[in-house]
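Complex shown without one protein chain; remaining protein chains in place.
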Amino acid sequence: MLLNAILKRLLATVPVLLGVALFVFSLLYIIPGDPAALIAGDTATPEEIARIRSSLGLDRSFWVRFAEWLLQILHGELGTSIFSGMSVSHLIGQRLGPTLSLMSLTLVVAIVVAVPMGVLAAWKQGTMLDRLTMMGAVFGFSVPVFVVGYLLAYVFAVELSWLPVQGYRPLSDGIWEWLRHLILPSVALGGIYIALIARITRTAMLEVLSQDYVRTAKAKGLGQMNILFRHALKNAAVPVVTVIGIGVALLIGGAVATESVFSIPGLGRLTVDAILRRDYPIIQGVILFFSMVYLLVNLVVDMLYVILDPRIRY
Amino acid sequence: MNACTTEFQTGGQMPPDLFEAERPRGPIALWVRHHPAIAWGGGLLVLMACIALLAPLITSYDPANMTPMLRGKKPSWAHLFGTDMLGRDVFARVIYGARISLMVGFAVAVIATVMGVAVGIVSGFFRFADTIIMRITDGLMSIPPILLAIALTAISRPSVTNVIIAISIAEMPRMGRLVRGVVLSLRERPYVMAAQAAGTRLPKIILRHILPNTLAPIMVQATYICAAAMITEAILSFIGAGAPTNIPSWGNIISEGRAVWQLRPYLVFIPAVFLSITVLAVNLLGDGLRDALDPRMAKRV
Partner (left out) sequence: MTLLQVEDLQVHFRTPTGVVRSVNGLSFAVDRGETVAIVGESGCGKSVTSMSVLRLIPTPPGRMAGKILFEGRNLLALPEDDMKAIRGNEISMIFQEPMTSLNPVLTVGQQICETLRLHQGMDANQANARALVMLQLVGITAPERRLQSYPHQLSGGMCQRVMIAIALACDPKLLIADEPTTALDVTVQAQILDLMRDLQKRLGTAIVLVTHDLGVVAQTAQRVIVMYAGRKVEEASVDALFAHPMHPYTQGLMDAIPKLGSSLGSESRTQLAEIDGAVPDLRKPLVGCAFASRCSRSTVLCTQTMPMTQEKASGHWVACHHVESEKTP
């Protein structure tokens, strides 16, 4: 029964992915101006421009090229880098580890910090604690990720030298080394995510805490922690989990900037380098990849709803 | 059987109040007290806008003027924020940078709102258009906004206009979704159906009945879009996909200061603080508007 639902939802994401692929692919064609010339640069010779145009497939029919590209994708091949000639899929595979580490660590830390924060703020609504927490959340929302990154790096790495300024160590180098290099980037990246989750948690909890069944729970003499977490939070879980899923988009976007600040050799850096060189196939491939990740995450979120709320059945 | 054996012996008057009386306050002070977010956010924003508009009056330096002799000077009375590595006055660049950020923020907010409202209304009223539009917005929304903006700016000439267009396209789906939601819920309301039954033409229905009810959530969402646009523009400029390098956007200034930030941290932090304060102001304003306009926020007693 559940498997059925999962399969149905997976199937539903295919047209969306197709749409994304179409969109990303057709940008090259619909943007005014000559993308090949743009990519080649102002000092390029006509031969170079022609070479780029043919490697992008701009000299052939749109639909033919699109179909070829789709076929390529089904074989796991996302394109070829203009600059280096290497397979985009290969490049993505190389850089996946650091980005995945950063994003998953940030995700875990953010949830562990933000949810209790939101619950506490809702419980102590109106008090100084609540106001401070929410002020903090607005700050976390407003200060851009790379600003936080530089601030943390300056204080903890440059001044105090507690943590490394930049770089990345894979898990194989030992878990402490891996962690050490990821702490500052995670906190920087997580700032906005924590702010978002804490705010939604608080809003959802406030809504739930004003419900009749919380009054009933109190009238039964249940303890505060029991009421907050077993009775209230479970009901507030749906919007919280929803925003955690949507916030992954923020994580992905923020990873691009964070990896620049902390010199982490991940997908974000790959994208930034690709921008500088206008290596469009890489950008295309990365976008497609991240969109797929995002859609999968939201699929998991949808499935979680069934566990969290007995009223939801697919 | 026991009834009221004890009663207030105050001889026929009401029992005393349990709360002390509140000090009466003037109307402005009261408004500020009840709407701190709007007051602070709006105030800071107005301040930033003034700084941006009055830039030529605040500083006599030209932000693009390079004086290689004065490269990398620390802050002094002559150059309040020092000079960057090309000899440009940082203070002037930061002040003029306000113009870029505010312009991008407002322009994106307006464009995304207008486009979003149009899309939302069409989608809400016409079923066949709805399915198509929803598929498209689903697709657009599954691409993280920054990546979308990057894709758009990577294949066009660097300019502030292109940045504005790119970010607007990235933020528009959310506004469209919001308006569509409101339209869908309002369409079923009795007074709208009554107007339709009376033969009122569609544009009039939209103008008279639908739009006024969407104003509140639109305004709140527009402020959030403005804040997001400013941050996105800064990130884009920071990674080199945004405004052209000669234009003093805060993101650009930070990006340029990156190379020497450990020696001259202020080159990064000063524009960062300005950016943060501006975005904070807009977010506060948005929060304040949301609290003030949302009827459900009235506390239940």
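The first chain written gets the first letter, and so on, giving A and B; residue counts start at 1 in each chain.
Throughout what follows, contacts are C-beta pairs under 8 Å (C-beta built on N, C-alpha and C of every residue); 3 or more make two chains touch, one makes a residue touch a chain.
Keep in mind it's a predicted model, so treat the numbers as computed, not measured.
Colleague: Write out, one label after another, the shown chains that touch the chain missing from the document.
Modeller: Within the full complex, the chain not displayed touches A, B.
Colleague: Which residue, B:18, B:69, B:198 or B:263, contacts the hidden chain when the whole complex is considered?
Modeller: Per the contact definition at the top, the residue touching the missing chain is B:18.
Colleague: Using the touch definition up top, pick the residue from A:29, A:162, A:213 or A:229 that touches the left-out chain.
Modeller: A:213
Colleague: Based on the whole complex, identify which of A:95, A:231 or A:269 touches the chain you can't see.
Modeller: Considering the complete complex, A:231 is the one touching the chain left out.
Colleague: Contacts of chain B with the missing chain: which residues?
Modeller: Touching the missing chain: residues 1-8, 11-15, 17-19, 34, 299, 301.
Colleague: In the full complex, which bits of chain A touch the chain not displayed? Write them out.
Modeller: Against the missing chain, chain A presents residues 126, 211-213, 215-223, 230-231, 234-235, 308-311.
The working rule: only the chains that are shown with their structure count from here on.
Colleague: Indicate the whole-number Å distance between the mean C-alpha point of chain A and the mean C-alpha point of chain B.
Modeller: 22
Colleague: Which residues of chain A touch chain B in the complex?
Modeller: Spelled out, the residues of chain A in touch with chain B are 15-17, 19-20, 23-24, 27-28, 31-33, 35, 38-39, 138-139, 141-147, 150-151, 154, 158, 165, 210, 249-250, 252-254, 256-257, 260, 271-272, 274-276, 278, 280, 283-284, 286-287, 290-291, 294-295, 298.
Colleague: In their complex, what parts of chain B are in touch with chain A?
Modeller: The touching residues are 135-136, 138-140, 142-148, 150-152, 154-157, 227, 231, 234-235, 238-241, 254, 261-262, 265, 268-269, 272, 275-276, 279-280, 282-284, 287, 300.
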